[in-house]
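See below for the structure under consideration.
Missing here: one protein chain of the complex. Every other protein chain is in place.
Each chain gets a letter, A and B, in the order it is written, and its residues are counted from 1.
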Amino acid sequence: MNVRIDPSQEASALDLHEPVNVSRRRFLTGTAVGALVLGFGLPLGSTRVQAAAAATAERGTQVPAFLEIRPDNRVRLLCPFMEGGQGTFTAMAQIVGEELDADPATFLVEAAPPGEAYVVMDNGMRITGGSMSVRMSYPVMRRLGALARAMLLQAGAEKLGVPVGELTTEPGKVVHAASGRSLAYGELAERAMDLPVPAPDTVQLRDPSQFRWIGKPVKRVDAYDKSTGKALYSIDLKVEGMLHAAVQHAPRLGMTVGNVRNEDQVKAMKGVHSVHRLPGAVAVVAERWWHAKRAVEAIQVDWQEPTVDSKVRPMPADFSSDDWLKRLAEEKGPARDDENEGNVASILSDAKSRVDATYHNQYLNHGQLEPPSALARFNPDGSLEVWLPNQAPDMFRADIAKRTGLDPSRITLHSPLLGGFFGRHFLYDSASPYPQAIELSKAVGRPVKLIWSREEEFLRDVLRPVAAVNFRAALDNDGWPLAIEAISATEGPTEAIAGKQGEKLDPTALEGLSGKSYAIPNKRIAQIYVKGPAMLGYWRSVGNSLNDFFYESFLDELADKGGKDPFELRLHLLRDNKRLTTLLQAVGELSGGWKRGPFTAEDGTKRARGVAMASPFGTQTAVIAEVSIENGQVKVHDIWQAIDPGSIVNPAIVEAQVNGAVALGLSQTLVEESVWVDGKPRARNYDLYPILPPARMARVHVRVVESGEKMGGIGEPPLPAVAPAVANAVATLTGQRVRSLPMSRHTFT
Amino acid sequence: MNNSRFARTAGWLAVPCLVAAGLLAWYVTREPASPFENHHIAVADIDPALVARGEYVARLSDCVACHSVPGGAPFAGGLEMATPLGAIHATNITPDTETGIGHYSLADFDRAVRHGVAPDSRRLYPAMPYPSYAKLSDDDVRALYAFFMKGVAPVKQANIQSEIPWPLNLRWPIALWSGVFVEAEPYVARPSQDEMWNRGAYLVQGAGHCGSCHTPRGLAFNEKALDESGAPFLAGALLDGWYAPSLRDDHNTGLGRWSETEIVQFLKTGRNRHAVVYGSMTEAFNNSTQFMTDDDLTAIAHYLKSLPGDPQRDGASWQYQKVSAAERLDTPGAHTYVTRCASCHGLDGKGQPEWMPPLAGATSALAKESASAINITLNGSQRIVAAGVPDAYRMPAFREQLSDQHIAEVLTFMRSAWGNQGSAVDAQAVGKLREHTDPASSSPTILHMR
């Protein structure tokens, strides 16, 4: 049944009870007074959404769970994916709009609640990550739009009293050409959404040659709100009666709260509501977050060492990241093969021309600009509502159910916009504020919004993994690579989250070493699993972010040893791979023709270029970087990137994503590192953990190559080839081969 | 010279040598006299009021800053102090009889505190500021003893051996050093001065041991003056990568522009309109000065303001010159200043008193020595914890963001803008400090006395 809400009433109701997305309110103020709004502003817990979400049917077919069309033809789409800058809301508006025949500019997109109905990806998952959203749901989301269009056509047929076959659509309306009559979607939506959803195989999708929005640089649906401060993130939300909370975590994970020395003093501080002990943390609840934050910093806790039955990975008091990296490099323990072709061992031992090298990378933080927060509210009926940043709503709801003992149906999960994520908002047991927010809300009997200060975030963020890779390679008599072996001593993020190695290798540990397309007849890629003391997580482009740096840098070492140009070497090793040959040539062309250098630029600086490639998340990339040395440090002037994701939905967003991934890639290459000393991160803010500042950004030139192959990802793939391209350029320019990152640890001349 | 003559001469010489050696041996191992020689105090009988007074004297003397480490038991020792010869560690001064000072008599305690001599006649390194503590009154020493015996929990924790190698680790020469440089008499009030001045002098010279950091040291690492009779007293000194500025009435680099009330405010709250505590002073503030009574702080301010400045050393009087850093973008360092510093310290260099200190007219911008400016820029500030509450604002560390050259340039700019007249900073000095220092922790460090 449809819910009819008077907009003026709704507005005040929203004020009191619901965090408001301002764009919705702007819409409301523009709505004619007294107009009936079809299904507008359904709270996520509403009957229809929940019923739909609970139902089981073929993926992405419960149209009313996704779409509401308002009298003014605005289309509200509940999106299965989270928007955190990668543009998925816009892409989904384009995809659904294309088949629905509604201009994406008329869409209001919000994140859908948990529920089976929103599982739309081929792999049966509902996460926003792995650069999967568009590529894994593309046909299903198109069909969803088409099904909704069919329902509107059917409703139009009923209303106009004509056979449905006589009707067509134009953007936003059903048209009866014969009579010259038309009905706006907004006029039909109420009737349409009450119709049964047609059988999925009865709708026909548009011929791609007729696309109006897919494949076009459609404007982002969120650009205005995000340029005017109107976009709301978890950290911005407010509900009636809400208190604010701040925490102080134990200096090392696993430590527990002992004696609290000055509880009375802290309780007496201005604005303080209450002081709380939590697992591995203390918290202050206050009327204002600033009061909570100052008070919680004042708490003097005698922290107790972790117990043997610690539920989280205890951080030892002597942990040093530098020492750990040394240890990994020396690790000899048994290795498990991921790839093993040809006869690597004997060729290596017989080789006349050998190259051996050890590489390692660094721990990284996510550093998303929005500090984590969570808002929890227990309703009078005992149900729980939580607003929190997340990349996987169903997993989070299940986890909350487990923690609280509540049935999942009693938990409403809201997923606001993400102020950046890069892998930060997956389910990490020890790295999210929501369990604390829920506990605090329960304890004080009022809604509580908990914000982690930037310092607490740096203390508990999960880290991008580290690896030390021992490479050995043999060249043939002509200087071409004959065999390559890479043994990585590492723990993958999936292994870290599981706390153990699985039966199969963690693909996120070795991707980027494994899966290379170069025709090297003998190769072995293997992992020595080394469980570390630091909690790890996924970071944009995951294993590729480190492994492509290792492999593609080492490949240049082979080129040097064999007397080959690195660009030519890659072309040679890809000679039977048309797609990648095309891509490599494309980046060469984009850069004005491959030119390795060193050469003198117009401004008199000495420069060189490096090339690298990567194959992450179903997409192929090739990067050329141009560098010079300025005051002993690397300056990256230009990044040329050719990217082949098969096909794309929005070239403007693709270009923006390439820019963003290049920025993060440069950041990890040039400046970023999470250093741990005595079991503690040295940096607790951006002062000691620099992220790429504007002054160190490179110009970015993008060429999208649409090979028509299976659709690949966009958000992460442009990152991994950046570091090796820069490192290869630096080696050409300076003769210094960089085998570890970041480059700020090295001095160049 | 034949052998026998040589032997005879040598024999003659041997006598005074032996006598000298004997005297030396006696001198360097002698136990200095203590007025408490036959004074037995039974710990059980110690009056709680005396313990409380002793606790206050311990605050005045800032014992905890060295004898405790964060997370460690109070006064169980452990703070590492780097010396050119190797690291030494502050000792366990809890009343544990085995590893601490539980077996000390009051006289033993007195000899350690005021004379730097442990019960086995071992000489303490003058990292322990006994040249200052020598001025403590008998009453204060007795109270301090009462506190350490009864107010502090005994902790069994063995002392950490010093890293200083033989023969440099021999302690007896310290006795000679003490003989030359320590005036082993309690403070004697100057009758010409009023009570407040004398109280201030007692606190500054004695328990407060302000001179340990603020008085320049001689070749033997001795403070060049221990009271106002010497011009170098509290005239500013470089120590441990920080420049402790003049506490005399110097217009630029001292307290010339500070009123007595502002001095009190600074020591009580950690901040005033001129400055915010940083560097080593943060520890002194966090653990000591904020706990002093208003009367004592007023006395300190009163005394300090009586110490004349030295215009010759101090240079031409600073006067504010109005300029916006944004208008000087062509000057090296100005760009860095605008982008990194101006948010807090202002384009006009005036800061946001009392929260972010002005750089216009700041000691760190006027003193010849640039160590403090470099150090705080590289490493940021430690948290100031006033009345139990950590500061709302702290100085970030820029060591990971700015090169030696950038830091040198921005500090050179800062030390020459707004009428500032500090010397230029060179990149090598930054590099050296970078190597020898670590960034400040962003977590508050709170040392407990009980």
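Here, contacts are C-beta pairs under 8 Å (C-beta built on N, C-alpha and C of every residue); 3 or more make two chains touch, one makes a residue touch a chain.
The criterion applied here is as follows: contacts and distances are computed from a predicted model.
Per its UniProt record, the hidden chain corresponds to "(2Fe-2S)-binding protein" from the list "Potassium/proton antiporter membrane subunit, CPA2 family", "(2Fe-2S)-binding protein", "ABC transporter permease" or "Acetolactate synthase small subunit".
Considering the entire complex, the omitted chain makes contact with A, B.
Of the listed residues A:418, A:450 or A:608, the one in contact with the hidden chain in the full complex is A:418. Among A:154, A:453 or A:470, only A:453 touches the chain left out of the display. Checked against the full complex, the one of A:102, A:188, A:232 or A:542 touching the unshown chain is A:232.
Here the missing chain is touched by one residue of A:130, A:367, A:681 or A:713, and it is A:367. Summary of contacts with the chain left out: across A:437, A:664, A:705 or A:730, the touching residue is A:664.
Checked against the full complex, the candidates A:66, A:81, A:138 or A:289 give a single residue touching the omitted chain, namely A:289.
Within the entire complex, the positions of chain A that touch the omitted partner chain are 84-87, 219-220, 222-233, 235-236, 238, 244, 270, 288-290, 367-371, 417-422, 451, 453-454, 652, 656, 659-664, 685-687, 691-695, 697, 699-700. Touching the omitted chain from chain B are residues 326, 329, 335, 338-339, 343-344, 347, 352, 355-356, 392-394, 396.
The rule we apply is simple: only the chains that are shown with their structure count from here on.
For the pair chain A and chain B, the distance between mean C-alpha positions equals 51 Å.
Touching chain B in their complex are the following residues of chain A: 251, 261-262, 265, 269, 294, 297-298, 300, 303, 455, 631-633, 671, 682-685, 687-690, 693, 744.
Taken together, the chain B residues at the contact with chain A in this complex read 71, 380, 385, 388-390, 392, 396-401, 403, 405, 439, 442-444, 446, 448.
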